[in-house]
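The next block holds one structure in the form of structure tokens; read it before the comments.
Here the complex is missing a single protein chain, while all its other protein chains stay put.
Per-chain numbering from 1; labels A and B assigned in written order.
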Amino acid sequence: MSSTSVRAEFPLEEGTPPAPESPRWRGLGTPLVFLAPAIFFLVIWMVYPTLRTMLRSLYSDDGDRFVWLENYERLFRDDRLLTAIKNNAFWVLLIPAAVTAVGLIFAVLVERVRWSVAFKIAVFMPLAVSLFAVGVIWRIMYQQDPERGAINAAISGAKGFVQETGVLSTAKPSSDALEGTPKGGLTLKDAIRPGAVATLGLTAVSAGEIPEDAKEAVQPEPLQGGISGVVWRDFKPGGGTPGEVEAEEVGLPGVTVELRDAAGKKIDSTTSEDDGTFRFEDVGDGEYRVAIGASTFAQPFRGVNWLGDKLITPAIMFAYIWVTAGFAMVIIGAGLAAIPRDVLEAARTDGGSEWQVFRRVTVPLLGPVLTVVFVTQIIGVLKIFDLVVAIAPGSSQDDAATLAFVMWQRAFSGQNLFGLGAAISTFLLVLFIPFLVFQIKRFRTETA
Amino acid sequence: MKRHRLHLLALLLMLVLAVAAAGCGGDDDEGDEAGADTAATAAEETTEEAVSGSINVLAVWTGAEGEAFQAVLDGFTEKNPDVKVSYKSAKDPGQVLATSVEGGNPPDIAALPSPGLMKDFASRGALKEIDFVKDAITENYAGSWLDLGTVEGKLYGLFFKGANKSTVWYNVAVFEDAGVEPPEDWDAFLEAADTLKASGVAAYSLGGADGWTLTDLFENIYLRTAGPEKYDQLADHEIPWTDPSVKEALTEMGKVLGDTENIAGGTSGALQTDFPTSVTQVYSTPPKAAQVLEGDFVGGVIAAETKAKPETGFNVYAFPEIGDSGQVVVGGGDVMVMFKDNPAARALIKYLATPEAGQIWAEKGGFSSPNKNVDESVYPDEITKKTAIDLAQAEVFRFDLSDLQPAAFGGDAMFTILQDFLKSPKDVDGAAQKLEKAAAAAFKS
Partner (left out) sequence: MATAAAEIRRAEPVVIEKGIGPKITRVLSRAPVHLILVLIGLFWLIPTTGLFITSLLTPSDAAQGGWWNFFVKPSTWTLENYRDMFDNEGIVDALIVTAQVTLGATILPILVASLAAYALAWIEFPGRDWLFLIVVGLLLVPIQMALIPIFSLYNTFNLFDSIPGLILFHTAFALPFAIFLLRNFFAGIPKDLMEAARIDGASEFLLFFKVILPLGLPAIASLAIFQVLFVWNDLLIGLVLAQNNQPIAPHLASQLRQFGSNLDVLAPASFFSAVVPLIIFAAFQRYFVQGLLAGSVK
């Protein structure tokens, strides 16, 4: 494959003029005409405000006093800002590469199917919906409660196949008579002998958890040679007396009660009736323990805490990729489309496999376009704040904060700290311009 | 070359324009101040002369509330047909005003959600004094409302809409099932919480994601445990946040926040729950919590987003007394301020101070007027009437403390610190120290 000849034919960055036969350089006149409108706009709407903001950062928040670099001091002493800088670093290191890669993969894959329009629309849709709405959607998707948040609902559904939720997931013992924790199962503290009655009172059972067929609880009769008992909701309006079966208190059917020997080994088990009673008939003489197994209290999936401190930044990052992949895909797609077919044909006839063609020809030819996407993304993530505002709940904002977010907070959300806000903006610019220049230069030397 | 010179000239012109614009921007601020002085010394208008002009009003009210406020404004334009009032709503008026004030073109009148914000703008010279309604306020409002609208001796704000924040809204069916009655004092309150837990429903619904719900809870407790004098001192930062009275209030608050099993969603759930969800989850099927501790605007959320009916589905009781605190109310309100002084704007401010203005909205519901001369009978239902009357006739009334602070503290740092406190409710000293540090920084700048 003559990759070098390809590269020579397609100068990637330089628009070098051809042989001196047709002189290009007609003085500054021509380029100036081409550039004048752009310069007009950029100077007035971008350069002037930037300069003015830089100046503003040297004044106090209310604009009255000239305070030199005091705002910058505040900036560096602000904890939240330091977290923000750290977060921004993560964003810059991870996201532009991820978005560019995802966009490239999508753009390449989608060219091969005929229904590409449908796929493109699906991936493009997040961009069409406003960024604020995106934030709201994902905030809801990430909710911890599996009944609210789609992601946890999906996980819960998957888990549900594997593990059943217990009949009573929130119950606790109503008195000291029962010991243990719901996680490990509850055991009656005192051992009992045949002919005794075991009362297992549970509380914190909500009215909604009580099965439909539950009847009023009754203190059962002692069973000759066996053990009888009752599992019931030890609560009536106003509280009632714990440990005693009272009127208005309801038995709990369907609870698995275990009979264990004195050492704790399970001998038998049974399920409670509608009124909560259960019986073990004809047990031999000896001491026994009655328990409710842990499976009865198996907790439903509580949900992964996506919006908490630890996971909030990855959560926002994922949402960001979801939005921006469409952007990368479209731009790279345009770049793909501009590759002349015959170049690829030539490369293939030279005997390259698809992968080689992709790696050695397509990707380098896409160089300029990939650069645009990559660099734009670097800048995009430096400016990110809409998603942080919309997705991160107030409690996680500190951990999710980015520089642009802190700037917006300080200057625009009613705090009116304009001097500080201006300082943050200036800091952002000053800090990252050299970085940007370096990146662009690196791309140029790589692809040259 | 000729083209050369023309281009250079164009560039030069642009630069000159840019510099001139920069210069003009700076002058605006000075111009406003000069205007303020002359307007303030103008004689007060005593007669209801017909005024004319066109004014812009900015406030937060949309939807049903927006319509109600528009009705109030219509009442004004009826009396002053030559005035055109154009109302714009914004979810965060503070944000919009920040840019428009700094940029030199604010609306004529705006409704600010907190006096702290009013103080910020006043200290930057953006507000115009409204001395001309001082008599009307004295006549129609309890004393503290006049003080609240005053900054350094000058009157800038008129309170139009009030909010009673010492209310607790509960799910009637859950209370009945648990056999609990609305508690009147703090011990009964905590006991009721235990009973509710035993009945299987979490007692508290906390909107921890919206930090202001936590500050409201703190303020209600603090006013009752420390008393109104200390409350005022704390609001002015005359006593530090590490004062024992603060720690005492935080400890009481910890009894609620620390009862993880009794909070809907547990601590981590509460931290993610925003305020509207904290209300709707009390009335969902099945309900996730028994009560939500927030102000009278909860009623509006219930009406819009749940199917609960008044008195059969939901009801309200006053925040319980602690010790011998008596019936005290922590409240909030929207304060009307004037950014531009002109006859039409003055007329609107005067109108808003009258009981008639308040009555128009009160009739429609969802509105508590701090104006004590608004006739009780106009409130459309018992629940609204109760919360409104509690507010207007409270023996002791104090404005929401976080709203009185500089925005950097009361609108931001205080929220985050209390959210951290929710995460670790045993760390009372730590929370107090963080609060003091943030408050000191905010009051200094």
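Note that contacts are C-beta pairs under 8 Å (C-beta built on N, C-alpha and C of every residue); 3 or more make two chains touch, one makes a residue touch a chain.
Please read these numbers as outputs of a predicted model, since none were measured by experiment.
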Subject >> Chains shown that the absent chain touches, full complex >> reply: A, B
**OP:** Determine which one of A:94, A:127 or A:210 touches the chain that has been left out.
**Re:** A:127
Original post:
Among B:114, B:144, B:280 or B:354, which residue is in contact with the omitted chain in the full complex?
Top reply: B:280
Original post:
Which listed residue, A:217, A:317, A:365 or A:417, touches the chain dropped from view?
Top reply: A:365
Subject >> Residue, one of B:77, B:100, B:260 or B:416, that touches the chain absent here >> reply: B:100
Subject >> Which residue of A:71, A:88, A:143 or A:174 touches the chain not shown here >> reply: A:143
Subject >> Absent chain, residues of chain A that touch it >> reply: 9-18, 21-22, 24-25, 28, 30-31, 34-35, 37-39, 41-42, 44-50, 52-53, 106, 109-114, 116-134, 136-138, 140-141, 143, 145, 147-150, 153, 322, 325, 327, 330-331, 333-342, 344, 348, 353-354, 365, 368-369, 371-372, 375-376, 379, 382-383, 404, 407-408, 411-412, 418, 422, 425, 428-429, 432-433, 436-437, 440
**OP:** Please give every residue of chain B in contact with the chain that is not shown.
**Re:** 21-22, 24-25, 28, 56, 60-63, 65, 86, 88-91, 96, 99-100, 102-105, 113, 274-277, 280, 284-285, 297, 300-301, 304-307
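In the analysis below, only the chains that are shown with their structure count from here on.
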Subject >> Whole-Å separation of chain centres (CA-atom averages), chain A against chain B >> reply: 32
Original post:
Which of the residues in chain A come into contact with chain B in the complex?
Top reply: 27-29, 32-33, 36, 39-40, 43-44, 48, 52, 61-63, 143-145, 170, 174, 203-209, 235-239, 305, 307-308, 393-398, 409-418
**OP:** Spell out the residues on chain B that touch chain A in their complex, using ranges where they run on.
**Re:** 1, 3-4, 7, 10-11, 14-15, 17-18, 21-22, 25, 29, 92, 94-95, 98-99, 102, 117, 120, 123-124, 176-180, 195, 197-201, 208-211, 261, 265, 268-269, 271-272, 274, 286, 407-408, 411-412, 415-416, 419, 422-423, 445
